[in-house]
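Excluded from the complex is one protein chain; the other protein chains are retained at their positions.
Order of writing sets the labels: A, B and C. Residues in every chain begin at 1.
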Amino acid sequence: MSKTQPISVALFGAGRIGQEHARNLAALPDIQVQVVCDPIIEAAQRAQPLARALEHSANFQDVMKRSDIDAVVICTPTDTHADLIEAAARTGKAIFCEKPIALDLNRTKQALQEVERTRVPFQIGFQRRFDTGYAEAKRRIEKNELGRLDQFRAVGRDPAPPPASYLEKSGGLFIDQAIHDFDLARFLMGEVESVSAWGTVRFLREAAALGDVDTATTLLRFTSGALGVVENSRQAVYGYDIVTEVFGEHGKLLIQAEPKTPLRHYRKEGYRLDHFYFFMDRFGEAFRAEIAAFFAAVREGRAPLPGAHDALASQQVSVAATISFRENRPVKLAELGDS
Amino acid sequence: MSKTQPISVALFGAGRIGQEHARNLAALPDIQVQVVCDPIIEAAQRAQPLARALEHSANFQDVMKRSDIDAVVICTPTDTHADLIEAAARTGKAIFCEKPIALDLNRTKQALQEVERTRVPFQIGFQRRFDTGYAEAKRRIEKNELGRLDQFRAVGRDPAPPPASYLEKSGGLFIDQAIHDFDLARFLMGEVESVSAWGTVRFLREAAALGDVDTATTLLRFTSGALGVVENSRQAVYGYDIVTEVFGEHGKLLIQAEPKTPLRHYRKEGYRLDHFYFFMDRFGEAFRAEIAAFFAAVREGRAPLPGAHDALASQQVSVAATISFRENRPVKLAELGDS
Amino acid sequence: MSKTQPISVALFGAGRIGQEHARNLAALPDIQVQVVCDPIIEAAQRAQPLARALEHSANFQDVMKRSDIDAVVICTPTDTHADLIEAAARTGKAIFCEKPIALDLNRTKQALQEVERTRVPFQIGFQRRFDTGYAEAKRRIEKNELGRLDQFRAVGRDPAPPPASYLEKSGGLFIDQAIHDFDLARFLMGEVESVSAWGTVRFLREAAALGDVDTATTLLRFTSGALGVVENSRQAVYGYDIVTEVFGEHGKLLIQAEPKTPLRHYRKEGYRLDHFYFFMDRFGEAFRAEIAAFFAAVREGRAPLPGAHDALASQQVSVAATISFRENRPVKLAELGDS
Partner (left out) sequence: MSKTQPISVALFGAGRIGQEHARNLAALPDIQVQVVCDPIIEAAQRAQPLARALEHSANFQDVMKRSDIDAVVICTPTDTHADLIEAAARTGKAIFCEKPIALDLNRTKQALQEVERTRVPFQIGFQRRFDTGYAEAKRRIEKNELGRLDQFRAVGRDPAPPPASYLEKSGGLFIDQAIHDFDLARFLMGEVESVSAWGTVRFLREAAALGDVDTATTLLRFTSGALGVVENSRQAVYGYDIVTEVFGEHGKLLIQAEPKTPLRHYRKEGYRLDHFYFFMDRFGEAFRAEIAAFFAAVREGRAPLPGAHDALASQQVSVAATISFRENRPVKLAELGDS
């Protein structure tokens, strides 16, 4: 595609996250959303002006077949991701897909093989990597400002648990929620060699019924020999609690965004700062940067990151943690077979 | 104009701030930038795709005459503002204009009289009011969370002084720089009754040559009886230093955004946080919110804020401070005549 | 006195501040409190064990006459300070005295002349200078880490106003409260050339009746040409609010102690930090360092600091501010005559 022509994009999925991407796509000067596609045609129609799109459609197949579409942005429910990825790859479209590719590791591998075979540009939606804090941490680590890395810690706590209907299809806390922290661990520290996960149900009966947990603490051992820990909870009344720490030979990086509002309120009871209560509050800017980075890579002919390897490897940590929790033993990633 | 039709906009000025507005306008779903207008046609052309505009033009008059334009966004040099405001008002267009309207107070009044006469929607570009910190502070004050307000303090320091060519046309520190702090004072505390300003030249020879200052501290007395102070400097090596404090009966609000990056770097020398080195870093989101608020008001038939009164009244504080500094005496706003 | 003998001390005044000094004196290994002296003999008796003192007494004159006393610590009511200083100077005792020496500037000068004539070691109780934050700020300024100093700002707000009986004898807000901030201004920035003070009564009727104020903002111009501002209030519901800022060519120092407790409490309403509600909470350690520094200087034959010059010069700023407020005009320190 020419540098002077806008990239023509199809947006799949017009739900909450799809609408967010619609708005972000509209603000990118060098792309044009051709069509917003959602099986619920009213949703597609409503999202069309958000994306400044030219059309809307309810038919995935029709849109995939079109040769005037250069790239797809996939924000549909998880169980459609793998099929859409394969269809887009086969028709030579650049692909941005929200995580995960599939709950099943083999289905994930299969779809990614199609991506590799067809060599289409592919990016997975680990948006935290594009947050200014995480991106800057990465840069400083790459400049060796921390020297040897020794310990990692991430906290990931959501303000409130998802509904039972979501939990059922989520794949469990380690695959649904902790995967973001595992991806940050890999992003900042390198690959994981083994995990040891403890989980428990403290408040969420629905989780217990599904064999899932609402609270977990997971030890990580990296291939570098460094140690790490990830703490998760499905509910934090004080808001969206995302804190990451990298400790090394020459110092420590603490990635933490607070307060939400640049305002301290001094009162009789002490002073108060506001929290983030929603992931889009905390990572709205990262979502914008993520999609801009995808299209910049596509335009410049670079492989977008995080790509197929990251999509798979971060999911493998989640799968290993799930096994570790269930079998109450440390699990090496190597047990899962080749990635 | 109909709720179902996008508002048709002309953007005047395609310089640094104009490009920023261009990008922000492109992201608004319910407006359409019809034309980007700049006497330097190449600048207009370059900004056109940023704004997703349909046309570009070098001719202000032609664009002003068009009846298919509903609203104008004015980002041209200060000395053109008043003329453009008057032309837009006479042709019934909604007006958003960057501050100030004119360096001369009478010219400002004249242009605003045209706005009032024609009753077109008008908003002045005091973007800080749309920062989440300042906006939330305003809400808490309006909810009376602070009770009686007693003291105000604002610091406004730029990372580096503007070039001499800018200084010459700036109207001086009180009118060019401190006006943002004076507007915040009025926004949060109410109207100013008198000022007493001390200024000095510490480092900027060009300022001395112009009878201007690079450093100033200004006392404010509000009509409520409360006291305030505004501290300004043309240079702060550690970045853009904007801090505001409102102290009252039941507490204190401190509006301060730091660090820039949600990252603490712990090192041998202590821990380090990043600063804002550019106003657009600090207030980029506020610029987006400001222009969105303008169009929301236009669409909903409300008078946008800050409007003509604020444009004039904040400038009057600046003028009074300039007189106070020059004559080394307290100056009452009433001396300046009616607003 | 020999380096191997403890310094023999008399403590005058066993009220709140005297008891604090008693405890601090008990912890100093190279001094011995010989006698605690208070006209209320029961108070002297109660404070004796706090100071690990050998005796107590109700008679100032008797104690002053004793040749076995090397040094006096004066914590009595203000109106006795000057007499006690003169008596101690005449009998060759080293003197530590709480501020102020006298409300009247001439009485202050008179007492300090006796100190200078007799060349006894003298230290005035501006304890903030010994706070780790202020002391470190001073060191960095002396090492020229800030380069040219351009602006100063101090806030001094008490949690709650003193009783009317105290107000009557206090000399007014500028002399009683703001003097601590004026002294910090001199400590960190150098001498003051002129002041311009605005004050008002917002909540404290007793202050109005006395011609005093409860709220004030004072401009300072230093002899170096730098500008400053001091903000005071007699009441801050959120606690003891002491913040100081020095702005210079190469950076800015912000001296601010918060939270009081090293604890952040994240709750539904945001996160909360504790405040200081009492000056002894904030400056308890500084009081200990102050008195230790006094005795270290005495033992090593150095002149203690802050000494007679600081006692006088900081009070002169307070007096000038009081005049400026009353006469509604800028006042030069030179108008007050020689110091």
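Quick note on the criterion: a residue touches a chain if its C-beta (ideal position, glycine included) is under 8 Å from a C-beta of that chain, and two chains touch if they have at least 3 such contacts.
Everything quoted here is computed from the prediction, not taken from an experiment.
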item	value
Residue among C:E136, C:E168 or C:E327 touching the omitted chain	C:E136
Sole contact to the chain not displayed, among A:H81, A:R129, A:R153 or A:R186	A:R153
Hidden-chain contact residue, picked from the options A:A226, A:A289 or A:A308	A:A226
Contact partner of the left-out chain, one of C:A257, C:A297 or C:L336	C:A257
Chain A residues that touch the omitted chain in the full complex	148, 150-151, 153, 155, 157, 196, 198-200, 202-203, 215-217, 219, 221, 225-229, 231, 233, 236-238, 241, 247, 249-252, 328, 330
Interface residues of chain C (partner: the chain not displayed)	23, 26-27, 29-30, 49-50, 52, 131-133, 136-137, 140, 145, 250-258, 260-268, 274
In chain B, positions touching the absent partner	236-239, 241, 258-259, 265-275
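Quick note on the criterion: only the chains that are shown with their structure count from here on.
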item	value
Chain A and chain C: spacing of chain centres that average the CA atoms, whole Å	57
Whole-Å separation of chain centres (CA-atom averages), chain B against chain C	43
Where chain A and chain B are represented by their mean Cα positions, the distance between them in whole Å	38
Residues of chain C whose C-beta touches two or more other chains	236-238, 241
